[in-house]
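Of the protein chains in this complex, all but one are displayed in their positions.
The first chain written gets the first letter, and so on, giving A, B and C; residue counts start at 1 in each chain.
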């Protein structure tokens, strides 16, 4: 550890710790640019869209696999592609991502093999990709517990003098957990280079936002930690990308953490096991259908001449190929060795685990390793 | 339960969820009334002072007992009398108080026998007073865990149609705990008639406020829950009393919870076991010595003709009698029956506990009951 | 005729009957309101009793457990749900430092009639964190009662008893039995907690189990009777705390052999307590060491491997076979 306290940007002023009155929106409902500056680079906008198309198709395929019982469960990202992909693309390869069970599409956008992404949901292991190679933590199920991990990692990196940033995804429901509070507070006190992105998809399983908070917005929690706040239209990929990029780069420069709330909607059931008709209306879902993040970005790109039918068709074809490949690979039964269970409890199995492994091996008619 | 949702005051506006730029102060350093309205009733002001004198003397005596080893430990309230007593006097008898280990002086002001107050610290039992009779929870040691209790109790009372309010004390350090977050959030979402009073005495044992939060003030946490906020000079008993009274009465009327931060200072070591020279300067302590809450209120009362030497002497005499009585009663060895240990684990002891009681009785040469 | 109910329905009936009979009973947690709980155990309660008696709290388990303490202090009888074993851990401090101790702290002045319902254990093919078996943490915490039903009738009766208890109860509902049906008599008076049941009388050895392990033990006993000629007694503990030493000890003294079966990891699991007590109390009656058939000492495996972790009939029979039978009976 060779850290010296680097002179960084000044701590935020009180007004920066409160979100704006309206969410940041750079594309209007029809996809027209309504931002003040210039839009992000054209190639990037197209790439964002391409990954959203891939993500959407991946999600559709995974949802189908969930329904068919090929996955133990699948929590869909449908409707949240702008949040997940916009945020992920704001990260450098060296930055770290801390996703939840909800964020499979972010992982695909991060470049992780979709088949590996689904390992957890398939049930063959708890995490299927290399955490180190992708600098992406395992998808986290216990709500909000990933937040302190992201904070600790970024703090350690800063102590090491490495200029990386961590980003944790969290849901609207997850913000009610104590771990969220403790992570935000640690991050703000130690000015940790980290970003909290709340995907406010309006529900925690069946529980609507109004039963989760009485705050004006979730972004209003930032000032209670002394952290910068931002509120963003979560179905506007450019707004998410731009806002997260700003926060990430400020964190990298030593400006401390930011809490971003992205307003979006979970179009599908909570998971393949859920029945949303019990707690929300078709009308509400219909309203949000009209705000589709892919449609919005597509309209923008077409109007700007950045997307033509041929490119769109190519994206669709690529997405279909991805889905088909995934489907095929899912058909192969997983090659699992029950004896591997004993290999990863400790660096070396305890004598007790060796005994248990031998017993299992015997039951399986095999010799323990 | 016979609750109907009563029409109450409107939910707070955003500006009410942020504290004022300056702490509420009704008496200046010299005790002059600087409030806008009229001061509280003269009798009340005098009574506040009387209880502060008693509290101070109680605290001094308890501190001495701690040093002599007659108590297992004693966390002193010296310097925080205005907070503890101002807040406690804002409650009706039917309201509930949820104190921490720090708030012994509040309990004395609440009318609990000082000897019973010290049961926990003496070590003869975990709580020495009747919780129901005094509507005062046992002093709570695990930080912030009392907050959800206070919220739950007030919520239950509201469900029952009873118009009572709960008040939880908490320290600056305690606000960093997840339980504080979860309690505040529940209270705000369900508009529970409760008040959180943070005694910001600048330290959590050795850890200064700056290592605890980067927020502009702790009161700025309120808006993250959608709750009313107040920041108050915690060494100004009239400011504390008035602010807490407003919050309590608003809660009673259905106006929901309030988060109040009272700025004060822990004049003594954390407890009798602490060595504060390791982490704070004599100069800092000296500055706060000059802001003594008793001196300020005394100056005010004298200037207003509400306190003369005779009355002051009477208070002092009463306080000395209280301390002397306490000292005397502490000299009696506590009458403790080890077999009582088995009586309060469950409504009826399990067979296993009956066995253990019999064994202990035999060891003590007695018959188990 | 006594109706057949799935265990989840029996639990629902218990909640609904308790709420009807006593308006101090209220139910809250995560998704227990309009959704009726992820396992539908609270189905219809919000509609029937209103949003004050059955509601969704903000998503915060310590907050849920902590507010329940306050509600119980005020005289309500809260029944809170933790969505899965692993999601009760955030409430651990409230459970251990307050719920278990408040009566004791106040020398009995405050009672704490509070039930913590936890969908318990694995075997349902669920992803990580949804299959923990956490009873060992609670049974070691004095001040808590711990209950684990294995039948629909017990689910009903024991939940009624738990709600009626003036002490806090951790109520472990075996997830994989939620859809198992059985007769449920709702009019039966609630039994006191703390009584084990002999589910199958036998003479050769005693299988001691609770919750989801009971059907496994019963199936093993049937299989043993069919194929090995062993007549196994099966004791269903029903209540882990208070522990029914009398029934367990009597059985093992009679049979002279015992196997404990549970789903949680074996090391320092509840089976250790059972084995230790039985070994001590039946010392001179034991023909063989008390054996344990339990989950492996691993973090709960991914669902596609969980069958290797969970006790099953062959493993129980293997343990029974290892109970040092006299030579004559060793082959069949």
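The rule is simple: a contact is a pair of C-beta atoms (placed from the backbone, for glycine too) under 8 Å apart; a residue touches a chain by one contact, two chains touch by 3 or more.
Computed from a prediction, not measured in an experiment: that's the story for all the values here.
Trainee: Of the chains that are displayed, which are in contact with the missing one across the whole complex?
Mentor: A, B, C
Trainee: Given that one chain is not shown, which residue among C:96, C:162, C:184 or C:293 touches it?
Mentor: Answer from the full complex: C:96 touches the omitted chain.
Trainee: Among C:16, C:83 or C:104, which residue is in contact with the omitted chain in the full complex?
Mentor: Missing-chain contact among the listed residues: C:104.
Trainee: Quick one: say which of A:45, A:102, A:122 or A:155 touches the chain that got left out.
Mentor: Final answer for the missing-chain contact: A:155.
Trainee: Which residue from C:30, C:128 or C:312 sits in contact with the chain not drawn here?
Mentor: Spelled out, the listed residue whose C-beta touches the missing chain is C:128.
Trainee: Would you write out the residues of chain A that touch the absent chain, in ascending order?
Mentor: 1, 3, 125-127, 130-132, 137-138, 142, 145, 147-157, 159-160, 166, 178-179, 181-183, 185-186, 189, 340, 343-347, 350-352
Trainee: Contacts of chain C with the missing chain: which residues?
Mentor: 62, 86, 89-90, 92-93, 96-97, 100-101, 104-105, 128-129, 136-137, 139-140, 142-143, 241, 243, 264-265, 267-273, 275-277, 279-281, 283, 286, 288-292, 297-299
Trainee: Given the full complex, what residues of chain B touch the hidden partner chain?
Mentor: Touching the missing chain: residues 72-73, 101, 120-126, 141-143, 173-174, 176-179, 204-207, 211-213, 273, 275, 278-279, 334, 336, 338, 341-342, 345, 350, 352-353, 356, 360, 363.
Note that only the chains that are shown with their structure count from here on.
Trainee: Roughly how far is chain A from chain B, going centre to centre by Cα mean, in whole Å?
Mentor: Measuring from centre to centre gives 43 Å for this pair.
Trainee: How many angstrom between the C-alpha centroids of chain C and chain A?
Mentor: Computed value for the inter-centroid distance: 36 Å.
Trainee: At least two partner chains per residue is the criterion; list those residues in chain C.
Mentor: Counting only residues that touch two or more other chains, chain C contributes 57-58, 60, 62-63, 90.
Trainee: So which stretches of chain B touch two or more other chains?
Mentor: 178-179, 181-182, 185, 189
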